[in-house]
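All protein chains but one are shown at their positions in the complex.
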Amino acid sequence: MAATDTTAPESPAGLLDRLTGNRRLRPVVQVLLPAAVLVVALLLIPFVFTRVHPYTMADGVQLVLLATAALGLVPLTGYAGQVSLGQAAFYGTGAYATAILTVTFHQSPLLGLLVGAVAAGLLAWLLGRALFRAAGHYLTLATIAVGLVLGVVVKQLGITGGAEGLSGLPPLSFGGVQILGDVNFFYVAAGVLVVASLVVQRMCRSQLGTTLLAISDSPVAAQSGGVDPAPQKRFAFVVAAVCSAVAGSLYALWSGFVDASTLDLNLSLQLLIIATVGGRRSVFGATVGAFVVVSLARIAKEWLPDVSSHAGGQVEIIAYGLALILVLRLLPRGIIGALAAWLNRLSASKSAE
Amino acid sequence: MSALLQYVATGVTVGSAYALVGLGIALIAQVTGVVNFAQGQFVMLAGLLFAVLEEHDVPAAPAALAALAATVLVGLLLERLVLPRKAAGRTDQAIMLTIGASIVIEGLAFVAVGTEPHFASPFTAGGALHFGGASIDRQYLWVVGIALVIMVTLWLLLTRTRLGWAMRATAMDADAARLSGISPSRMSLLVFVAAAALGAIGGIVLAPLQSPDASVGIGLGLKGFAAAVIGGLDRPAGAVAGGLAVGIVEALASGYLPSSQSGYADGIAYAVLLVALIVRPTGLLRRVAGERV
Partner (left out) sequence: MSTRHWVAAGLAAVVTVAVGAGCAKEQGSGGDSSQIVIGADLELSGPAAVQGEAYQRALKLVAADINKTGIKVGGKTKKIKLVIKDNKSDPAESLTVAKSLIDNDHVAAMVGAGASPTTIPIIPTVEQRKVPLVSMGSSDAIVKPVRKYVFKTPGNTDVIGDIMLKAFAKKKIKKIAVLSVDNAYGQAGLKVWQQLDKEGKIDLVAHEAFPDSVKDLSVQATKVTSADPDAVVVWAIPPQSGLAAKALRQHKYPGDHVYYDTGAGSELFVKGAGAASEGSYMVHSRVLAGNEITATTPAAQTEKNFFTEYSAKYGNFSGFAPMAADALNLIVAGIKKAGSADSQDIQKAMENLDYDGTFGTYQFSPSNHGGVNESSLTVLQVKNGTWSLSDLG
């Protein structure tokens, strides 16, 4: 993973320095500008998705939820270099925890969200400890196995509603005010996405990020430098789990229904593709990647069935697969990474003039 | 007793499918360092094509050959177009490329054929065979027989021919092999073609039993990956043992779990895999080797 991408991502602050020549603005700009761009982009979604066929606001909600879940892959896959195909396990944990707490125990949705995040984090931490000797492909396979085993287990247990799942979840509410309707829910979920993006970004900019990069570049060198890679990678794993769990809880509250499909391998694949296409080293890659994946799915579903009279099935996975292959071969840093590199070159040539 | 025999018989035959997929994955992993997630799709593609052709009244032998040829072509395209040329580019990233290729193949099958299962006729007519109270479909004998032939052929190829020797050399140390005049790039292509052929034959012989549809590839790929990992990615023989083990454990679990818990059998393969990874993360059969720094 590390061998293909050895440069650290260009900081927008450095970029802006060259444009504005004002170093005192750096801290403010470093945080506010990217956040502002993200907020603007998200605000465009209700505008566009309710007017352009075939998008719907349901797509918009799924976009921000998927982006939130994919955020966790930035420290885990982007920085620590670990491919995880088990994020759906944590998404489902969040969804089921919220469902059980609200439907069976009649607690508030927010408590459900909290419990879901804690449960997922705990599960990730335990798995990290149990699997600490596995690495690379083996750990990837372990992540797949976890998701699949959980998928089977929830279909058998009574408390998770068996194969029928749990339905009748109450809508999300803050202090008595219910969030009804796709557009309103979108604003709440988008807000969560923005906050989560900033938090994860802060984490990756800190010592943790540098350490994870060092570990993925050369584990042996890091170890001889006195750094124990395991706890750091475990922490990244926990962060990824929490992001997915929060997204899963929100999904449960939006759809009012939870079943084993929240643990599906396809979801894990989608998240990996989102992170890769958008850019594994940037939190904004998650949003961009989610937009690309949701759009591809919509367009493929509208157009591909007309190609052949026999067509059926999840034809949009052709688009996912092609996007993944093309990005990995041509734009290995993802869309955001490529954009950052391009802006870099642009300002470098400007200052040379 | 007859029940146990039935479970083991089913387990061995289902496990042969996993073993073939795992074998392909282990072979490619050894020679190129790439984990080929699309191996299960080779099995699906050949089986599906074979069944569809037979449904259109193409006789068995030409249908099988056509299915084999098409699948080998897909394997070739995967190696040449999807994977990066230089070995340096083929790191953990390669697994994601094969994942991408895997779902593209599945998607193309969905577009061309849809999701319906297709039916192929068994190679030899006749009812099920009964022994010791267990009954197995005649086609299963073909599956086990052909699996054995493949494994023996492969073993002979790897140990008794120059080509096999060259592949093993590449697997051990690609740079040293290059210095000896072996082209790792050519070895890579050959091993992909071989694995595709292997998977295709498996798919064709399984088609009459499992009425393939476009969605079976991913599950097979996963179980095959599990088989290869359990057996140790560096030993093709291990993959075979792993596949059979997974098949038998699944069948035994389905058989012996009480009715109310029978749904759990579906996940038993992965649960076993998890335990294996926790206990011995480099594969159960792998020789423990030190890592050169």
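We call the chains A and B, going by the order they appear; numbering starts again at 1 in every chain.
Assume contacts are C-beta pairs under 8 Å (C-beta built on N, C-alpha and C of every residue); 3 or more make two chains touch, one makes a residue touch a chain.
Since this is a predicted model, take the numbers as computed values, not measurements.
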Per the touch definition above, residue among B:Val12, B:Val216 or B:Ala245 touching the missing chain: B:Val216
On chain A, residues whose C-beta touches the chain left out of the figure: 19-22, 36, 39-41, 43-44, 46-47, 49-51, 53-54, 56-59, 62, 155, 162-165, 167-168, 182-183, 255-257, 259, 261-262, 264, 301, 305, 312-315
Chain B residues that touch the omitted chain in the full complex: 3, 6-7, 10, 14, 110, 114-117, 119, 127-128, 135-137, 209-211, 215-216, 219, 251, 254-255, 259, 262-263, 266
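Going forward, only the chains that are shown with their structure count from here on.
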Chain A and chain B: spacing of chain centres that average the CA atoms, whole Å: 32
Touch list for chain B against partner chain A, complex: 35, 82, 84, 88-89, 91-93, 95-97, 99-116, 214-215, 218, 222, 225-226, 229, 233, 261, 263-264, 266-267, 270-271, 273-274, 277-278, 281-282, 293
In the complex with chain B, residue positions of chain A that touch it: 1-4, 81, 83, 130-131, 133-142, 144-146, 148-149, 151-153, 155-156, 220, 265, 269, 272-273, 276, 304, 307-308, 310-325, 328-329, 332
